[in-house]
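Excerpt of the complex: some chains, original placement.
To keep things simple, chains are lettered A and B as they appear, and every chain counts its residues starting from 1.
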Amino acid sequence: MSKRGLLGDPTGHSDDHSLGSVDLSVNLGGLQMRNPVTVASGTFGNGKQYAEFFSLDRLGAITTKGVSLEPWIGNDNPRIAETASGMLNSIGLQNPGVETFISEDLSWLTNQDVPVIVNVSGHSASEYLAVIERLEAVETIAAYELNISCPNIDCGGMSFGTDHQAAFSVTQLCRQKTGRPLIVKLTPNVTDIGEIAKAVEAAGANAISLINTVLGMAIDSRRRKPVLARKVGGLSGPAIKPIALRMVYEVHQQVQIPLLGMGGICSAEDAIEFMLAGATAVAIGTANFTNPYSAPAVVDGLREYCAEQGISRITELTGALQ
Amino acid sequence: MVNAEVTYRACDSEYNRLELGSDAGGPKQEIGIVIDNGFMAQTIAKIRLSAPYIAQNTRPGQFVHLRLPGLEAHILRRPFSVYAADARNGEIQLLYQTVGLGTEHLSTLPNGTHVDLIGPIGRGWQPPRDAKRVLLVGGGLGVAPLYSLASTFTTETEVHLVMGAQSADRLICWKPFSTYITEPCLHITTDDGSAGQHCFTTKAVKDLLEIGAFDYIATCGPEPMQKSVAALAAEHQTFCEVSLERRMACGIGACLSCVVNTTSGLQRACVDGPVFNAQEVIW
(Lines give C-alpha, C1' and ligand atoms only; values in the text may rest on other atoms or scores of the structure.)
Protein backbone atom coordinates (compact mmCIF):
# COMPACT_ATOMS: atom_id res chain seq x y z
CA MET A 1 0.00 0.00 0.00
CA SER A 2 1.57 3.27 -0.94
CA LYS A 3 2.10 5.81 1.83
CA ARG A 4 0.19 8.27 -0.22
CA GLY A 5 -2.98 6.21 0.02
CA LEU A 6 -2.57 5.86 3.76
CA LEU A 7 -2.21 9.54 4.25
CA GLY A 8 -5.39 10.20 2.38
CA ASP A 9 -3.74 12.49 -0.11
CA PRO A 10 -3.14 10.53 -3.28
CA THR A 11 -3.62 13.33 -5.73
CA GLY A 12 -3.35 12.52 -9.39
CA HIS A 13 -0.95 10.21 -11.14
CA SER A 14 2.45 9.32 -9.96
CA ASP A 15 4.29 11.90 -12.02
CA ASP A 16 7.80 10.83 -11.27
CA HIS A 17 9.44 11.10 -14.67
CA SER A 18 12.09 8.51 -13.90
CA LEU A 19 9.21 6.04 -13.90
CA GLY A 20 7.84 7.33 -17.16
CA SER A 21 9.47 4.77 -19.39
CA VAL A 22 7.70 1.73 -17.95
CA ASP A 23 5.05 0.37 -20.29
CA LEU A 24 2.22 -0.80 -18.07
CA SER A 25 -0.27 -1.57 -20.83
CA VAL A 26 -1.67 -5.05 -21.28
CA ASN A 27 -4.11 -6.74 -23.58
CA LEU A 28 -6.60 -8.99 -21.86
CA GLY A 29 -8.07 -11.17 -24.58
CA GLY A 30 -8.72 -8.23 -26.87
CA LEU A 31 -9.39 -5.69 -24.15
CA GLN A 32 -6.66 -3.08 -24.31
CA MET A 33 -5.83 -1.67 -20.85
CA ARG A 34 -3.45 1.18 -20.08
CA ASN A 35 -2.36 -0.70 -17.00
CA PRO A 36 -3.18 -4.16 -15.66
CA VAL A 37 -5.40 -2.96 -12.82
CA THR A 38 -9.18 -3.17 -12.73
CA VAL A 39 -11.58 -3.55 -9.84
CA ALA A 40 -13.47 -6.66 -8.80
CA SER A 41 -17.12 -6.75 -9.68
CA GLY A 42 -19.44 -5.78 -6.84
CA THR A 43 -16.81 -4.05 -4.76
CA PHE A 44 -16.71 -0.76 -6.59
CA GLY A 45 -20.35 0.06 -7.16
CA ASN A 46 -20.46 1.46 -10.61
CA GLY A 47 -17.54 3.72 -10.06
CA LYS A 48 -19.27 6.93 -9.04
CA GLN A 49 -18.58 6.48 -5.35
CA TYR A 50 -14.86 5.99 -5.85
CA ALA A 51 -14.64 8.79 -8.39
CA GLU A 52 -14.99 11.09 -5.36
CA PHE A 53 -11.62 9.79 -4.22
CA PHE A 54 -9.63 9.55 -7.46
CA SER A 55 -10.01 9.89 -11.18
CA LEU A 56 -11.12 6.58 -12.65
CA ASP A 57 -8.91 6.99 -15.70
CA ARG A 58 -5.98 6.04 -13.51
CA LEU A 59 -7.13 2.42 -13.77
CA GLY A 60 -6.81 -0.01 -16.64
CA ALA A 61 -10.52 -0.75 -16.62
CA ILE A 62 -13.59 -0.60 -14.40
CA THR A 63 -15.63 -3.73 -13.81
CA THR A 64 -19.26 -3.07 -12.97
CA LYS A 65 -21.31 -4.88 -10.40
CA GLY A 66 -23.24 -7.86 -11.70
CA VAL A 67 -26.20 -7.00 -13.91
CA SER A 68 -29.14 -9.27 -14.65
CA LEU A 69 -32.11 -9.08 -16.98
CA GLU A 70 -34.69 -8.10 -14.38
CA PRO A 71 -34.04 -6.24 -11.13
CA TRP A 72 -32.82 -8.53 -8.33
CA ILE A 73 -33.41 -7.60 -4.70
CA GLY A 74 -30.58 -9.66 -3.28
CA ASN A 75 -30.52 -11.33 0.11
CA ASP A 76 -31.69 -10.33 3.56
CA ASN A 77 -29.62 -8.42 6.06
CA PRO A 78 -27.07 -8.97 7.61
CA ARG A 79 -25.25 -9.41 4.35
CA ILE A 80 -21.66 -9.24 5.55
CA ALA A 81 -19.47 -10.59 8.31
CA GLU A 82 -15.88 -9.91 9.12
CA THR A 83 -13.51 -12.88 9.46
CA ALA A 84 -9.77 -13.15 10.11
CA SER A 85 -8.11 -11.16 7.31
CA GLY A 86 -11.27 -11.48 5.27
CA MET A 87 -14.98 -10.96 5.03
CA LEU A 88 -18.04 -12.90 4.00
CA ASN A 89 -20.72 -11.37 1.82
CA SER A 90 -24.10 -12.57 0.73
CA ILE A 91 -25.26 -9.51 -1.18
CA GLY A 92 -26.95 -11.81 -3.67
CA LEU A 93 -26.35 -9.75 -6.78
CA GLN A 94 -28.80 -7.02 -5.92
CA ASN A 95 -29.08 -4.88 -9.05
CA PRO A 96 -31.68 -2.78 -10.82
CA GLY A 97 -31.74 -4.88 -13.99
CA VAL A 98 -30.09 -4.23 -17.31
CA GLU A 99 -32.37 -1.38 -18.47
CA THR A 100 -31.83 0.83 -15.44
CA PHE A 101 -28.18 -0.17 -15.41
CA ILE A 102 -27.76 1.11 -18.96
CA SER A 103 -29.67 4.31 -18.49
CA GLU A 104 -28.28 5.28 -15.09
CA ASP A 105 -24.95 3.67 -14.31
CA LEU A 106 -23.46 2.93 -17.67
CA SER A 107 -24.15 6.31 -19.20
CA TRP A 108 -22.18 8.01 -16.43
CA LEU A 109 -19.42 5.44 -16.40
CA THR A 110 -18.72 5.54 -20.11
CA ASN A 111 -17.75 9.19 -19.83
CA GLN A 112 -14.88 8.47 -17.48
CA ASP A 113 -12.25 7.70 -20.11
CA VAL A 114 -11.71 4.17 -18.86
CA PRO A 115 -12.73 0.89 -20.49
CA VAL A 116 -15.82 -0.66 -18.93
CA ILE A 117 -16.13 -4.38 -18.31
CA VAL A 118 -19.74 -5.28 -17.64
CA ASN A 119 -20.23 -8.19 -15.24
CA VAL A 120 -23.20 -10.30 -16.37
CA SER A 121 -25.39 -12.55 -14.22
CA GLY A 122 -28.33 -14.82 -14.83
CA HIS A 123 -30.40 -17.63 -13.38
CA SER A 124 -30.40 -19.48 -16.65
CA ALA A 125 -28.44 -19.52 -19.89
CA SER A 126 -31.23 -17.65 -21.62
CA GLU A 127 -31.04 -14.86 -19.04
CA TYR A 128 -27.30 -14.44 -19.61
CA LEU A 129 -28.02 -14.30 -23.32
CA ALA A 130 -30.77 -11.76 -22.97
CA VAL A 131 -28.55 -9.45 -20.93
CA ILE A 132 -25.77 -9.68 -23.48
CA GLU A 133 -28.15 -9.11 -26.36
CA ARG A 134 -29.41 -5.96 -24.69
CA LEU A 135 -25.87 -4.76 -23.91
CA GLU A 136 -24.74 -5.34 -27.49
CA ALA A 137 -26.83 -2.32 -28.39
CA VAL A 138 -24.66 -0.11 -26.20
CA GLU A 139 -21.56 0.98 -28.03
CA THR A 140 -19.36 1.97 -25.16
CA ILE A 141 -18.86 -1.41 -23.52
CA ALA A 142 -15.32 -2.72 -23.74
CA ALA A 143 -15.81 -6.30 -22.56
CA TYR A 144 -18.08 -8.69 -20.72
CA GLU A 145 -17.29 -10.66 -17.63
CA LEU A 146 -19.61 -13.64 -17.34
CA ASN A 147 -20.20 -14.42 -13.68
CA ILE A 148 -20.87 -18.14 -13.58
CA SER A 149 -19.57 -18.32 -10.05
CA CYS A 150 -21.69 -16.41 -7.58
CA PRO A 151 -22.20 -18.46 -4.42
CA ASN A 152 -24.94 -16.14 -3.22
CA ILE A 153 -27.92 -17.00 -5.34
CA ASP A 154 -29.86 -20.19 -5.17
CA CYS A 155 -30.16 -21.32 -8.71
CA GLY A 156 -27.91 -20.27 -11.52
CA GLY A 157 -24.70 -18.50 -10.66
CA MET A 158 -22.33 -20.95 -9.15
CA SER A 159 -24.03 -24.01 -10.55
CA PHE A 160 -22.77 -23.11 -14.03
CA GLY A 161 -19.29 -22.70 -12.69
CA THR A 162 -19.06 -26.03 -10.89
CA ASP A 163 -19.89 -28.21 -13.86
CA HIS A 164 -17.61 -28.12 -16.89
CA GLN A 165 -20.37 -28.98 -19.32
CA ALA A 166 -22.68 -26.25 -18.09
CA ALA A 167 -19.74 -23.81 -18.08
CA PHE A 168 -18.95 -24.78 -21.66
CA SER A 169 -22.46 -24.37 -22.97
CA VAL A 170 -23.32 -21.04 -21.34
CA THR A 171 -19.99 -19.64 -22.54
CA GLN A 172 -20.54 -20.93 -26.05
CA LEU A 173 -24.03 -19.46 -26.24
CA CYS A 174 -22.79 -16.05 -25.14
CA ARG A 175 -19.84 -16.30 -27.50
CA GLN A 176 -22.25 -16.64 -30.39
CA LYS A 177 -23.95 -13.38 -29.45
CA THR A 178 -20.95 -11.10 -29.23
CA GLY A 179 -17.66 -10.27 -30.86
CA ARG A 180 -16.53 -8.34 -27.81
CA PRO A 181 -13.91 -9.72 -25.46
CA LEU A 182 -15.65 -12.33 -23.32
CA ILE A 183 -14.14 -12.98 -19.91
CA VAL A 184 -15.55 -15.87 -17.91
CA LYS A 185 -15.32 -15.68 -14.14
CA LEU A 186 -14.83 -18.95 -12.31
CA THR A 187 -15.59 -20.11 -8.83
CA PRO A 188 -12.88 -21.62 -6.61
CA ASN A 189 -15.42 -23.97 -5.02
CA VAL A 190 -14.55 -26.87 -7.29
CA THR A 191 -12.41 -29.98 -7.19
CA ASP A 192 -10.64 -29.27 -10.47
CA ILE A 193 -10.43 -25.66 -11.61
CA GLY A 194 -8.33 -26.62 -14.63
CA GLU A 195 -11.12 -28.73 -16.07
CA ILE A 196 -13.59 -25.83 -15.93
CA ALA A 197 -11.03 -23.41 -17.32
CA LYS A 198 -10.32 -25.64 -20.27
CA ALA A 199 -14.03 -25.99 -20.94
CA VAL A 200 -14.64 -22.24 -21.14
CA GLU A 201 -11.54 -21.77 -23.26
CA ALA A 202 -12.82 -24.41 -25.66
CA ALA A 203 -16.17 -22.63 -25.74
CA GLY A 204 -14.54 -19.47 -27.00
CA ALA A 205 -13.84 -17.36 -23.92
CA ASN A 206 -11.19 -14.70 -24.54
CA ALA A 207 -10.02 -14.57 -20.94
CA ILE A 208 -10.73 -16.09 -17.53
CA SER A 209 -11.30 -14.30 -14.23
CA LEU A 210 -10.07 -16.06 -11.12
CA ILE A 211 -11.35 -16.21 -8.41
CA ASN A 212 -14.82 -15.43 -7.20
CA THR A 213 -15.41 -15.82 -3.46
CA VAL A 214 -14.92 -19.02 -1.46
CA LEU A 215 -18.02 -20.42 0.21
CA GLY A 216 -17.86 -19.80 3.93
CA MET A 217 -19.83 -19.21 7.08
CA ALA A 218 -19.62 -17.19 10.27
CA ILE A 219 -21.36 -17.97 13.54
CA ASP A 220 -22.02 -15.80 16.56
CA SER A 221 -21.16 -18.01 19.52
CA ARG A 222 -23.10 -15.87 22.02
CA ARG A 223 -26.31 -15.55 20.05
CA ARG A 224 -25.84 -19.06 18.65
CA LYS A 225 -26.83 -17.91 15.21
CA PRO A 226 -25.21 -17.60 11.82
CA VAL A 227 -24.03 -14.02 11.35
CA LEU A 228 -25.41 -13.79 7.82
CA ALA A 229 -29.15 -13.93 7.22
CA ARG A 230 -28.48 -16.32 4.36
CA LYS A 231 -26.24 -18.36 6.69
CA VAL A 232 -23.48 -18.92 4.12
CA GLY A 233 -21.65 -16.36 2.03
CA GLY A 234 -18.59 -15.74 -0.08
CA LEU A 235 -15.20 -15.28 1.55
CA SER A 236 -12.94 -12.59 0.11
CA GLY A 237 -9.93 -10.54 1.15
CA PRO A 238 -6.31 -11.32 2.09
CA ALA A 239 -7.31 -14.62 3.70
CA ILE A 240 -8.03 -16.17 0.30
CA LYS A 241 -5.00 -14.86 -1.56
CA PRO A 242 -3.07 -18.15 -1.31
CA ILE A 243 -6.06 -20.03 -2.73
CA ALA A 244 -6.44 -17.57 -5.59
CA LEU A 245 -2.73 -17.60 -6.42
CA ARG A 246 -2.73 -21.37 -6.56
CA MET A 247 -5.68 -21.39 -8.96
CA VAL A 248 -4.19 -18.74 -11.24
CA TYR A 249 -0.93 -20.70 -11.29
CA GLU A 250 -2.71 -23.96 -12.07
CA VAL A 251 -5.00 -22.56 -14.75
CA HIS A 252 -2.15 -20.65 -16.41
CA GLN A 253 -0.47 -23.98 -17.07
CA GLN A 254 -3.58 -25.44 -18.64
CA VAL A 255 -4.99 -22.75 -20.93
CA GLN A 256 -3.63 -20.34 -23.53
CA ILE A 257 -6.04 -17.45 -22.96
CA PRO A 258 -5.05 -14.66 -20.58
CA LEU A 259 -6.15 -14.52 -16.95
CA LEU A 260 -7.58 -11.75 -14.81
CA GLY A 261 -6.37 -12.55 -11.30
CA MET A 262 -8.08 -11.51 -8.09
CA GLY A 263 -8.56 -12.58 -4.50
CA GLY A 264 -7.14 -10.59 -1.61
CA ILE A 265 -4.98 -8.19 -3.60
CA CYS A 266 -4.14 -5.17 -1.42
CA SER A 267 -0.77 -3.99 -2.67
CA ALA A 268 1.44 -3.88 -5.74
CA GLU A 269 3.42 -6.83 -4.33
CA ASP A 270 0.22 -8.86 -4.22
CA ALA A 271 -0.57 -7.86 -7.80
CA ILE A 272 2.91 -8.90 -8.93
CA GLU A 273 2.50 -12.27 -7.26
CA PHE A 274 -0.63 -12.83 -9.35
CA MET A 275 1.13 -11.76 -12.53
CA LEU A 276 4.08 -14.04 -11.81
CA ALA A 277 1.62 -16.89 -11.25
CA GLY A 278 0.17 -16.22 -14.68
CA ALA A 279 -2.26 -13.31 -14.60
CA THR A 280 -2.19 -10.73 -17.38
CA ALA A 281 -4.28 -8.27 -15.39
CA VAL A 282 -5.53 -8.07 -11.81
CA ALA A 283 -8.61 -6.84 -9.98
CA ILE A 284 -8.82 -5.12 -6.63
CA GLY A 285 -11.88 -6.11 -4.61
CA THR A 286 -12.29 -6.16 -0.86
CA ALA A 287 -9.23 -3.93 -0.44
CA ASN A 288 -11.31 -1.02 -1.76
CA PHE A 289 -13.32 -1.19 1.45
CA THR A 290 -10.27 -1.05 3.67
CA ASN A 291 -8.63 1.71 1.67
CA PRO A 292 -10.53 3.48 -1.11
CA TYR A 293 -7.24 4.34 -2.80
CA SER A 294 -6.13 0.72 -3.07
CA ALA A 295 -6.55 0.40 -6.83
CA PRO A 296 -4.60 3.51 -7.93
CA ALA A 297 -2.01 2.75 -5.24
CA VAL A 298 -1.47 -0.64 -6.85
CA VAL A 299 -0.98 1.03 -10.24
CA ASP A 300 1.63 3.39 -8.77
CA GLY A 301 3.32 0.52 -6.97
CA LEU A 302 3.52 -1.57 -10.13
CA ARG A 303 5.21 1.31 -11.91
CA GLU A 304 7.72 1.67 -9.09
CA TYR A 305 8.42 -2.05 -8.96
CA CYS A 306 9.08 -2.19 -12.68
CA ALA A 307 11.35 0.84 -12.55
CA GLU A 308 13.24 -0.63 -9.60
CA GLN A 309 13.63 -4.04 -11.17
CA GLY A 310 14.47 -2.71 -14.61
CA ILE A 311 11.37 -4.05 -16.27
CA SER A 312 10.37 -2.00 -19.30
CA ARG A 313 7.14 -3.78 -20.20
CA ILE A 314 4.97 -5.14 -17.44
CA THR A 315 3.79 -7.98 -19.66
CA GLU A 316 7.19 -9.54 -19.00
CA LEU A 317 5.98 -10.44 -15.54
CA THR A 318 3.08 -12.64 -16.63
CA GLY A 319 3.91 -16.23 -15.80
CA ALA A 320 7.52 -15.27 -15.10
CA LEU A 321 7.77 -17.41 -12.01
CA GLN A 322 11.12 -19.15 -11.75
CA MET B 1 -34.42 17.77 1.20
CA VAL B 2 -35.33 20.41 3.70
CA ASN B 3 -32.64 23.04 3.75
CA ALA B 4 -32.96 24.41 7.22
CA GLU B 5 -31.63 27.86 7.92
CA VAL B 6 -31.00 28.08 11.56
CA THR B 7 -29.72 30.85 13.77
CA TYR B 8 -27.43 29.42 16.35
CA ARG B 9 -27.55 29.72 20.07
CA ALA B 10 -24.92 31.95 21.53
CA CYS B 11 -23.47 29.16 23.62
CA ASP B 12 -23.15 26.81 20.70
CA SER B 13 -19.51 26.47 19.89
CA GLU B 14 -20.00 23.31 17.90
CA TYR B 15 -21.47 23.12 14.43
CA ASN B 16 -21.31 26.86 14.16
CA ARG B 17 -20.18 26.64 10.59
CA LEU B 18 -22.45 23.87 9.52
CA GLU B 19 -25.81 24.04 7.94
CA LEU B 20 -28.36 21.33 8.38
CA GLY B 21 -28.91 19.52 5.13
CA SER B 22 -26.71 21.81 3.11
CA ASP B 23 -24.37 20.28 0.60
CA ALA B 24 -21.26 20.51 2.68
CA GLY B 25 -18.09 18.67 1.65
CA GLY B 26 -18.51 15.00 0.83
CA PRO B 27 -16.58 12.14 2.37
CA LYS B 28 -12.81 12.20 2.23
CA GLN B 29 -10.16 10.05 3.77
CA GLU B 30 -8.52 11.88 6.64
CA ILE B 31 -5.93 10.73 9.14
CA GLY B 32 -7.24 11.79 12.52
CA ILE B 33 -5.04 12.09 15.59
CA VAL B 34 -6.25 10.95 18.98
CA ILE B 35 -6.38 13.90 21.39
CA ASP B 36 -8.18 12.18 24.20
CA ASN B 37 -9.72 8.77 24.76
CA GLY B 38 -11.28 7.25 27.82
CA PHE B 39 -14.19 5.59 29.49
CA MET B 40 -17.17 7.62 30.69
CA ALA B 41 -19.22 4.78 32.09
CA GLN B 42 -19.09 0.98 32.39
CA THR B 43 -18.57 0.13 28.72
CA ILE B 44 -18.98 3.57 27.20
CA ALA B 45 -16.04 5.62 26.08
CA LYS B 46 -15.41 8.87 24.26
CA ILE B 47 -12.66 9.55 21.81
CA ARG B 48 -11.65 13.02 20.65
CA LEU B 49 -9.79 13.27 17.38
CA SER B 50 -8.18 16.06 15.49
CA ALA B 51 -9.65 15.80 11.98
CA PRO B 52 -10.17 19.30 10.55
CA TYR B 53 -11.82 18.42 7.26
CA ILE B 54 -14.37 16.16 8.89
CA ALA B 55 -14.90 18.60 11.77
CA GLN B 56 -15.68 21.37 9.31
CA ASN B 57 -17.98 19.41 7.07
CA THR B 58 -20.00 17.15 9.30
CA ARG B 59 -23.72 17.71 9.61
CA PRO B 60 -25.64 16.24 12.56
CA GLY B 61 -26.51 12.60 12.00
CA GLN B 62 -23.56 11.86 9.77
CA PHE B 63 -20.88 9.35 10.66
CA VAL B 64 -17.24 8.46 10.10
CA HIS B 65 -15.93 5.12 8.90
CA LEU B 66 -12.94 4.29 11.03
CA ARG B 67 -10.11 1.91 10.33
CA LEU B 68 -8.93 0.20 13.49
CA PRO B 69 -5.23 1.03 13.73
CA GLY B 70 -3.00 -1.91 14.57
CA LEU B 71 -5.61 -4.61 14.00
CA GLU B 72 -4.36 -5.91 10.68
CA ALA B 73 -6.63 -8.97 10.50
CA HIS B 74 -9.69 -6.76 11.02
CA ILE B 75 -10.00 -5.53 7.49
CA LEU B 76 -13.33 -3.75 7.73
CA ARG B 77 -13.77 -0.22 8.93
CA ARG B 78 -16.18 0.56 11.76
CA PRO B 79 -18.92 3.20 11.46
CA PHE B 80 -19.41 5.68 14.31
CA SER B 81 -21.75 8.63 14.50
CA VAL B 82 -20.09 11.95 14.98
CA TYR B 83 -21.15 12.90 18.49
CA ALA B 84 -19.76 16.41 18.33
CA ALA B 85 -17.67 18.38 15.88
CA ASP B 86 -15.91 21.63 16.50
CA ALA B 87 -15.21 23.32 13.20
CA ARG B 88 -12.99 25.95 14.77
CA ASN B 89 -10.44 23.73 16.43
CA GLY B 90 -10.87 20.95 13.92
CA GLU B 91 -11.88 18.29 16.40
CA ILE B 92 -14.53 15.63 16.41
CA GLN B 93 -15.79 13.42 19.19
CA LEU B 94 -17.19 9.92 19.01
CA LEU B 95 -19.04 8.09 21.75
CA TYR B 96 -18.65 4.36 21.61
CA GLN B 97 -19.59 1.25 23.45
CA THR B 98 -17.14 -1.62 23.77
CA VAL B 99 -19.09 -4.49 22.27
CA GLY B 100 -16.42 -6.45 20.44
CA LEU B 101 -12.74 -6.72 19.71
CA GLY B 102 -12.68 -3.61 17.54
CA THR B 103 -14.25 -1.24 20.01
CA GLU B 104 -12.26 -2.78 22.86
CA HIS B 105 -9.09 -2.11 20.93
CA LEU B 106 -10.30 1.41 20.17
CA SER B 107 -10.53 2.08 23.88
CA THR B 108 -6.82 1.31 24.29
CA LEU B 109 -5.51 3.80 21.74
CA PRO B 110 -3.16 6.27 23.36
CA ASN B 111 -3.17 9.96 22.54
CA GLY B 112 -1.28 10.73 19.39
CA THR B 113 -2.37 7.56 17.58
CA HIS B 114 -3.14 8.10 13.91
CA VAL B 115 -6.57 6.89 12.95
CA ASP B 116 -7.62 6.49 9.33
CA LEU B 117 -11.10 7.98 8.91
CA ILE B 118 -13.47 8.39 6.02
CA GLY B 119 -16.07 11.06 6.56
CA PRO B 120 -18.34 12.77 6.88
CA ILE B 121 -20.72 10.19 5.46
CA GLY B 122 -24.45 9.96 4.97
CA ARG B 123 -27.69 11.82 5.04
CA GLY B 124 -28.04 13.61 8.34
CA TRP B 125 -31.13 14.66 10.25
CA GLN B 126 -33.62 16.79 8.28
CA PRO B 127 -35.85 18.47 10.86
CA PRO B 128 -38.55 20.75 9.44
CA ARG B 129 -37.14 24.28 9.44
CA ASP B 130 -39.99 25.72 11.47
CA ALA B 131 -40.29 23.04 14.12
CA LYS B 132 -41.45 24.57 17.39
CA ARG B 133 -41.48 21.51 19.54
CA VAL B 134 -39.19 18.57 18.87
CA LEU B 135 -38.57 15.28 20.61
CA LEU B 136 -35.28 13.43 20.50
CA VAL B 137 -35.30 9.81 21.63
CA GLY B 138 -32.04 8.01 22.28
CA GLY B 139 -31.63 4.45 23.51
CA GLY B 140 -28.18 3.51 24.81
CA LEU B 141 -25.49 4.79 22.49
CA GLY B 142 -28.28 6.01 20.22
CA VAL B 143 -27.99 9.40 21.87
CA ALA B 144 -24.63 9.90 20.13
CA PRO B 145 -25.98 11.44 16.90
CA LEU B 146 -28.64 13.40 18.80
CA TYR B 147 -26.32 15.72 20.64
CA SER B 148 -25.20 17.60 17.58
CA LEU B 149 -28.79 17.63 16.35
CA ALA B 150 -29.88 19.23 19.64
CA SER B 151 -27.29 21.93 19.08
CA THR B 152 -28.83 23.06 15.82
CA PHE B 153 -32.14 24.29 17.16
CA THR B 154 -32.63 27.90 18.06
CA THR B 155 -33.93 29.01 21.42
CA GLU B 156 -37.33 29.33 19.80
CA THR B 157 -37.62 25.58 19.61
CA GLU B 158 -38.60 23.54 22.64
CA VAL B 159 -36.34 20.52 22.54
CA HIS B 160 -37.17 17.43 24.56
CA LEU B 161 -34.87 14.49 25.01
CA VAL B 162 -35.83 11.02 26.15
CA MET B 163 -32.72 9.12 27.01
CA GLY B 164 -32.81 5.49 28.07
CA ALA B 165 -30.42 2.78 29.10
CA GLN B 166 -30.56 -0.63 30.72
CA SER B 167 -29.22 0.73 33.96
CA ALA B 168 -27.67 3.83 35.50
CA ASP B 169 -24.12 2.66 34.89
CA ARG B 170 -24.78 2.37 31.17
CA LEU B 171 -26.37 5.76 30.85
CA ILE B 172 -24.58 8.30 28.71
CA CYS B 173 -23.79 11.44 30.61
CA TRP B 174 -26.66 13.83 29.93
CA LYS B 175 -24.83 16.90 31.19
CA PRO B 176 -23.60 18.13 27.79
CA PHE B 177 -27.20 18.09 26.59
CA SER B 178 -28.17 20.63 29.23
CA THR B 179 -26.45 23.26 27.12
CA TYR B 180 -29.26 22.88 24.62
CA ILE B 181 -32.05 21.32 26.59
CA THR B 182 -33.51 22.67 29.76
CA GLU B 183 -33.88 20.39 32.75
CA PRO B 184 -37.68 19.81 32.54
CA CYS B 185 -37.33 18.70 28.93
CA LEU B 186 -34.81 16.00 29.85
CA HIS B 187 -36.47 12.62 30.45
CA ILE B 188 -34.31 9.79 31.66
CA THR B 189 -35.44 6.18 31.80
CA THR B 190 -33.74 2.96 32.82
CA ASP B 191 -34.99 -0.56 32.33
CA ASP B 192 -34.15 -1.44 35.92
CA GLY B 193 -35.11 1.86 37.54
CA SER B 194 -31.60 2.57 38.77
CA ALA B 195 -31.89 6.12 37.39
CA GLY B 196 -34.75 8.29 36.13
CA GLN B 197 -38.07 6.67 35.36
CA HIS B 198 -38.27 2.91 35.71
CA CYS B 199 -39.52 2.09 32.21
CA PHE B 200 -38.51 1.74 28.59
CA THR B 201 -37.95 4.89 26.56
CA THR B 202 -41.04 4.07 24.49
CA LYS B 203 -43.24 4.37 27.54
CA ALA B 204 -41.86 7.86 28.21
CA VAL B 205 -42.35 8.80 24.56
CA LYS B 206 -45.91 7.57 24.66
CA ASP B 207 -46.63 9.67 27.72
CA LEU B 208 -45.07 12.79 26.20
CA LEU B 209 -46.97 12.41 22.95
CA GLU B 210 -50.18 12.11 24.87
CA ILE B 211 -49.52 15.31 26.80
CA GLY B 212 -48.68 17.54 23.86
CA ALA B 213 -48.01 17.59 20.12
CA PHE B 214 -44.52 17.63 18.58
CA ASP B 215 -43.51 18.83 15.10
CA TYR B 216 -40.62 16.44 14.80
CA ILE B 217 -39.28 13.29 16.39
CA ALA B 218 -35.75 12.02 15.87
CA THR B 219 -34.74 8.68 17.26
CA CYS B 220 -31.69 6.46 17.38
CA GLY B 221 -30.94 3.32 19.33
CA PRO B 222 -31.93 -0.34 19.24
CA GLU B 223 -34.05 -1.03 16.16
CA PRO B 224 -37.09 -2.41 18.05
CA MET B 225 -37.17 0.82 20.05
CA GLN B 226 -36.95 2.92 16.90
CA LYS B 227 -39.71 0.90 15.36
CA SER B 228 -41.96 1.49 18.39
CA VAL B 229 -41.19 5.19 18.40
CA ALA B 230 -41.97 5.34 14.68
CA ALA B 231 -45.30 3.64 15.32
CA LEU B 232 -46.15 6.09 18.09
CA ALA B 233 -45.20 8.99 15.82
CA ALA B 234 -47.41 7.63 13.07
CA GLU B 235 -50.25 7.29 15.52
CA HIS B 236 -49.83 10.94 16.44
CA GLN B 237 -49.24 12.03 12.83
CA THR B 238 -45.83 13.41 13.72
CA PHE B 239 -42.93 13.62 11.26
CA CYS B 240 -40.33 11.21 12.55
CA GLU B 241 -36.81 10.32 11.51
CA VAL B 242 -34.89 7.21 12.52
CA SER B 243 -31.18 6.46 12.30
CA LEU B 244 -30.51 2.86 11.34
CA GLU B 245 -27.46 0.72 11.95
CA ARG B 246 -26.35 -1.83 9.40
CA ARG B 247 -23.14 -3.77 8.99
CA MET B 248 -21.10 -1.76 6.51
CA ALA B 249 -18.21 -2.72 4.31
CA CYS B 250 -17.42 0.21 2.00
CA GLY B 251 -19.38 2.87 3.87
CA ILE B 252 -19.62 4.96 0.72
CA GLY B 253 -22.47 3.43 -1.23
CA ALA B 254 -20.63 0.93 -3.40
CA CYS B 255 -21.06 -2.54 -1.91
CA LEU B 256 -24.76 -2.83 -1.00
CA SER B 257 -24.03 -4.52 2.30
CA CYS B 258 -26.07 -2.07 4.34
CA VAL B 259 -29.47 -1.96 2.67
CA VAL B 260 -32.69 -0.88 4.33
CA ASN B 261 -36.06 -1.85 2.96
CA THR B 262 -38.10 1.28 2.27
CA THR B 263 -41.24 2.23 0.43
CA SER B 264 -39.03 3.43 -2.39
CA GLY B 265 -37.11 0.18 -2.59
CA LEU B 266 -33.81 -0.91 -1.08
CA GLN B 267 -31.80 2.05 0.18
CA ARG B 268 -28.23 2.09 1.42
CA ALA B 269 -27.92 3.01 5.11
CA CYS B 270 -24.48 4.52 4.52
CA VAL B 271 -25.30 7.13 1.90
CA ASP B 272 -29.10 7.18 1.54
CA GLY B 273 -29.24 7.04 5.36
CA PRO B 274 -28.40 6.41 8.12
CA VAL B 275 -31.24 8.84 8.80
CA PHE B 276 -34.50 7.82 7.15
CA ASN B 277 -38.02 9.12 7.22
CA ALA B 278 -39.60 6.67 9.65
CA GLN B 279 -42.75 6.30 7.59
CA GLU B 280 -40.75 5.15 4.59
CA VAL B 281 -38.98 2.34 6.41
CA ILE B 282 -40.45 -1.12 5.98
CA TRP B 283 -39.49 -2.72 9.29
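Heads up, the rule we're going with is that contacts are C-beta pairs under 8 Å (C-beta built on N, C-alpha and C of every residue); 3 or more make two chains touch, one makes a residue touch a chain.
The shown structure was predicted, so the numbers you read here are calculated from the model rather than taken from an experiment.
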Copy-number formula (whole complex, one representative of each chain type shown): A x2, B x2
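The working rule: only the chains that are shown with their structure count from here on.
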Whole-Å gap separating subunit A and subunit B, where each centre is the average of the chain's CA atoms: 36
Residues of subunit B that touch subunit A when the two form their complex: 26-31, 67, 72-77, 116, 118, 246-259, 266, 271
Subunit B-touching residues of subunit A, taken from the complex the two chains share: 6-8, 42-45, 48-50, 52-53, 65, 73-74, 77-82, 84-87, 89, 91, 94, 237-238, 286, 288-293
